[in-house]
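In what follows, a single structure is set out as structure tokens and then discussed.
As you look at this complex, bear in mind that one protein chain is not there, while each of the others sits in place.
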Amino acid sequence: MGDGGVEAAYIPPLLEVMDLSLEFRTRSGTVHALQGINLSVERGETVGIVGESGSGKSVLSFAILRILDASARVTSGTVSFAGMDMLAASEHALREVRGREISMIFQNPRTALNPIRRVGKQIEDVLGTHTSTLRADMKQRAIEALAGVRIPDPERRYHAYPFELSGGQCQRVMIALALACSPQLLIADEPTTGLDVTTQAAIMTLASGLARERRMATILITHDLALASEYCDRIVVMHAGHVVETAPTAELFRHPRHPYTARLIASTPGPTQGIDTLSSIPGNLPDLRRGDLPSCRFHARCDRAKDDCVSRPLPSLPVRCLYPL
Amino acid sequence: MVLKRLLGAIPNVIGVVIVTFLLTRALPGDPAAYFAGPAATKEAIEQVRATLGLDKSVPQQFVLYLKDLARGNLGNSLSTGQPVLTEIRQRLPASLELTLCGLVLAMVIAIPLGVLAATRPGSWVDHLCRMLATAGVSLPTFFTGLLLAYVFYFLLGVAPSPLGRVDVTFSAPPTVTGLYLVDSLLARDGELFRAAAAQIVLPAVTLGLFVMAPLMRMTRASMLGVLSSEFIRTARASGLSPGKVLYGYAFRNAMLPIVTTLGMVFSFLLGSNVLVEKVFAWPGIGSYVIEALVSSDYAPVQGFVLTMALVYVALNLAIDVLYVLIDPRVSVDG
Partner (left out) sequence: MNATLRHVRYVATENPVTLGAFLLFSFFVLLALLGPWIAPYDALASNTEAALKPPSAAHWFGTDSLGRDILSRIVVAARLDFGIAVSAVAASFAIGSALGALAGFFGGWADRIIGRVADTIMAFPLFVLAMGIVAALGNTVANIVLATAIINLPFYIRVARAEVNVRRNAGYVEAARLAGNSDLRVLALHVFPNVLPPMMVQISLNMGWAILNAAGLSFIGLGVRPPQAEWGIMVAEGATYIISGEWWVALFPGAVLMLAVFTFNLLGDGLRDIMDPRMRT
């Protein structure tokens, strides 16, 4: 095909999740937490995963890193990172990846750090696990990592305990921890929830700046659509364990195709909106323990739903809706 | 910070002194008769009354009591005629050695088992641990001691005769600490060490058995709590080795409630000490007070209660200080 011109070499995505389904076995039944998840992240791109609480965003990220607990079971699909099959990999191989190739930062930074260990030492623990840094150089590298996240007075902060630092500083420490070994992918799970607005902006600017500098891919998980719109190249919308839509940011906001996306955008406050003009999304997430979950899990809350939305298989991405907008 | 803890222990010391005073002076009947003993004549009783100031008013008596304590005067034992303080001082190391061995034994078994149970929730190890924990606190210490002596000495002939700290053929090591195990090592007497160790095994196991249960339970609960906390998730997500996650991160944090449990553990140990000393004829202050009780010799009993209480206050203080040292979050002014 074509006229013999040079074809662009196909560079596979850094992270590729294909048709991933996952369930939890609990005392009160099996929770079908994720179903048919498709997600891909290219090198250097920032992808936002948005959705309500309980939509499975965090579960997905834990599943990628395989840090879910024993009650979780993958029932189908693949997760491939830089060519490596994450689901089949041994625990030993996974430990090589965690913290070094894929890093994660969490919500509630103060509780996500070891409360009785100095932050400098915690950074050294990561360095010691993944790099061959000499003992003598550890402290220096840890201080450099702290300086890299713009913590003031890093030599002194090296000795600090998490409870002595503010929420924003703790999050910077977590970022330093996560980036200490220069990973290719950073997963940020609600990194700014619980921080005040000014600190939020500072942290996000820092994180996105560092990502750009290092050509690092980022997955930003958030329920805050406004945040996602500002920092992400592409957005993935999740609802009740499904990925329902994915599109480049500008396009998603300009023309949302899935009814859920449209309602999410409509319920996000903007600078010119007042509380009274906001709309909310009726209903609640379906109980994922039900054995008879419909094809489209948004069906019960959707005002465009038709009868066959319950049974007909959904089309594949970019929009998983039988009657998109 | 440590000073603050020390000051905090003072009200307890005051309380202990007051209570021991009340226990002796506020007795029903005639305190003088108690102290004079059952064989005393009327004149002897009056003499005791005058010596101990029992004819004075209660507040005056209390002041006298405090004065006596300050001088280390705990009265004299009726049966031996010796000052109570001297006898207690001679016998205390034996009890301390036994308590320490019991504690170490209990910790060495209970804590690893608790950690194991927490890392394998729902497994047979977990269920076994919980059963053992419930059974452990049901064991009457004196009965366990007898059973162990019966099985290991009488039936199996594996343990030495339960009659004291070393077999009669040996003599005690030169006193440095009063702890035979330590002193025999210091004197480089291997045979004596082994003999002393052999004698202490059964009583220490008996003591330790009862406290293994709360220790194991607390370790398991504490580890379970810590293992499901967020910073452990961060540690795992950072790819830290399982060893580092479990011991460096999880266990260190889990230790804090365990240290707090040690207070209760010592209460049991010091109390059960008396029972174990009776069963194994261990020459500590437990047997001392039992002998005194048998002969209605009251001053040693009072001395015993006071000593044990003060030892306990000191131990609790040590635990408090240890906790402050381990946990940097406890603020400077405590």
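Letters A and B mark the chains in the order given here, with residues in each chain numbered from 1 onward.
By definition in this document, a residue touches a chain if its C-beta (ideal position, glycine included) is under 8 Å from a C-beta of that chain, and two chains touch if they have at least 3 such contacts.
This structure is a prediction, so every number in the text was calculated from the model and none was measured.
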Displayed chains contacted by the hidden chain, counting the whole assembly: B
Full-complex contact with the absent chain, from B:L100, B:A159, B:V259 or B:V305: B:V305
From B:T51, B:N73 or B:T134, residue that would touch the chain that is not displayed: B:T134
Touch with the omitted chain, as defined above, among B:R49, B:R91 or B:R217: B:R217
Positions on chain B where the hidden chain makes contact: 11-13, 15-16, 18-20, 23-24, 26-29, 134-135, 137-143, 146-147, 149-150, 153-154, 217, 220-221, 266-272, 274-275, 278-279, 289-290, 293-294, 298, 301-302, 304-305, 308-309, 312-313, 316
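Just so we're on the same page, only the chains that are shown with their structure count from here on.
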In the complex with chain A, residue positions of chain B that touch it: 229-231, 233-241, 244, 248-249, 252-253, 326-329
Partner chain B, residues of chain A touching it in the complex: 65, 67, 94-100, 103-104, 106, 108, 111-117, 125-126, 129-130, 161, 163, 174, 177-178
